[in-house]
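A single protein chain has been removed from this complex, and every other one stays in its place.
Chain IDs A and B follow the sequence of writing; residue 1 opens each chain.
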Amino acid sequence: MTRYHPLVKRLLDGESRLAELPPELQAEGAEALRLLAVADRTPVSLPAALDARVMTAVRAGGRSPSARLWRWIFEPRELRFRVRPWVVGPALAAAAALVVLLNRSPAPRRGGSTAVVAPESALVRFVFYAPAATRVAIAGTFNQWDQSAAPLVRAGKEGVWTVTLVLPRGQYQYAFVVDGRRWVPDPAAPAVDDGFGRRNSLIAVGGGGRAL
Amino acid sequence: MGLQDEATDGAVVRAVLAGDVERYAELVRRYRDRYARYAARMLGSVDAAEDAVQDAFIRAYDELARCREPDNFAGWFFLILRNRCFAERRRGKRFAGNDLVDVEARAIATSDRPDVLVEAKEQRQALQRALLTLTPEQREVFVLKHVEGLSYEEIACRIGGSVPSLKMRMHRAYDRLRVHLRDRI
Partner (left out) sequence: MPLVLLAALPVRLTAQQAVTARLDGRVPPAVAAAVRGLTDSAVARGLPAGPLVDKAIEGAAKGVAPERVLVAVRLVLTQLDVADGAIRGGGIGAPDAETIEAGAFAVAAGLSGSEIRDLVKVSVPPYTPAATLRVAGTLAAMGVPPSATLKLIRETVRSGGATADLQRLPGSVQAQMARGQTPAQAAAGLARATAARGSPPGGPKTGKGSGNPHRP
C-alpha cells in the first residue's frame, strides 16, 4: 500500500471527483486530497532591494557578487544603528552612504517638542560596487557635477569603491561616474529623473529646524 | 516613467541591447515576484529564492543577446531561473524552513483557533520537507500544478515535454510523497 491507485491519481490530477471513486477507494482518495490541501500556496514577495543589487551587478558587467559582500553593503541594520536622528537621508538608511556627525551647534536647545541638534555639516561615506571599473568618481550638486572633484578609491579587492565627503546640511542630487563615461545612480538611494533620460540619486544631510 | 512602464518586454529588451542598460531595471521590477513562489517552493526557503532570482536576473542580462524572443522575456527568464533552482538542489543545499515557520507563527498569533493552525502548519512543513526529497523534476511538476495552479498543457508549454511524460513524472511524485507522509497528513 505504498502507491496510490491509478484512479486516485486521476483524482489528484483533477480529472475526476471523489464521489466518482468506487467505495473501496473513497478513503484513499480522501487521504490523497489532504495532501493537496496542505500545499503552501502563500504568495512570495521579494524585497525591492533585490532590484538595486541586480542593477549594480549588471552595470558592473554582470558578475554575481558574493552574498556576504552584498550583505555588508546593503544590510540596513548596520546603518540604522549608526545613523542618528541628526542626519537623516534615505540614501543613508539604504546603506550607500554612511554619515558621521562632524559639527554640532554648541548645545541642543531645549524647547519642548522643538528641541533640536543642528549639525552644520557631516562626513558622508559613499560606497559603490563596481568590480570591472578602472575608476569611479562621484559628481553632484555638491561639486557642480565635476567628475574630477571626488574620485572614489578601491576598498580591498572585492570591487568596492568608497569616498568620504564633507557635506554641509542640505539636499543633494548625485550620481557615480564609472570610467569617466557611464553615469550611474546609486542603487541604494531614491532617485529622480534628471531630465536627460537618466536618474539622479538623492541624499539629504539634515538637522533640526529648517533643513532636511 | 509612465510610458516606460507600458513598454512591452520586447521593446525593453531591445533598448537594453542597444545600450540603455538602466531599462533592464524595468524587467527586474516586472518579474521580481512572478516566479518567487516557484523558486521558494523548489528551494525550500524564501531566502534561497531571493538569491536564485537575483542570480537569474544577472545571468539573463549576461545572456540577453541570446534571448530569441524578446517579447517572451518572461518565459525565457523562467527557464534561466529554473536551471538555477535545479543546480542549487543538485549541489545538495539543505532545506531551511525558518521563514516558513515565521509566517506560520504570525498566523497563529492572530488566529482564534490556534490548535487547528498548528496542525496545518505541521502538515504544510511536512509536505514541504517531503517535496525536497523528490527529484527536482518531480518536485517542479508538483509545484507548477498544485502550487502555481497550471494545467499539464500549460506546464508542457513552459518547460517542454509531453503531457503523458509529465503525468508519469507527477504520478511517481504522488507515490513518493505518500511514502514520506504516511501517518502525517
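Rule of thumb we're sticking to: contacts are C-beta pairs under 8 Å (C-beta built on N, C-alpha and C of every residue); 3 or more make two chains touch, one makes a residue touch a chain.
Keep in mind that what you see is a predicted model, and the values were worked out from it rather than measured.
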Chains still shown that are in contact with the chain withheld from the display: A
Residue among A:48, A:132 or A:153 that touches the chain left out of view: A:48
Absent-chain contact - pick from A:139, A:152, A:165 or A:178: A:139
For subunit A, residues in touch with the removed chain: 45-49, 74, 76, 80, 83, 85-86, 88-90, 92-94, 113-116, 139, 141, 144-147, 171, 183, 190-196, 198, 202, 204, 206, 208-212
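Simple rule for what comes next: only the chains that are shown with their structure count from here on.
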Intercentroid distance (Cα basis), subunit B paired with subunit A, Å: 22
Subunit B-facing residues of subunit A, complex: 2-4, 6, 9, 12-13, 31-32, 34-36, 38-48, 50-51, 53-55, 57-59, 62-64, 67, 185, 193, 198-199
Partner subunit A, residues of subunit B touching it in the complex: 1, 21-22, 24-25, 28-29, 32-33, 36-37, 39-41, 46, 49-51, 53-55, 57-59, 61-62, 100, 103, 120, 123-124, 126-128, 142, 145-147, 149, 152, 167, 170-171, 174-175, 177-179, 181, 185
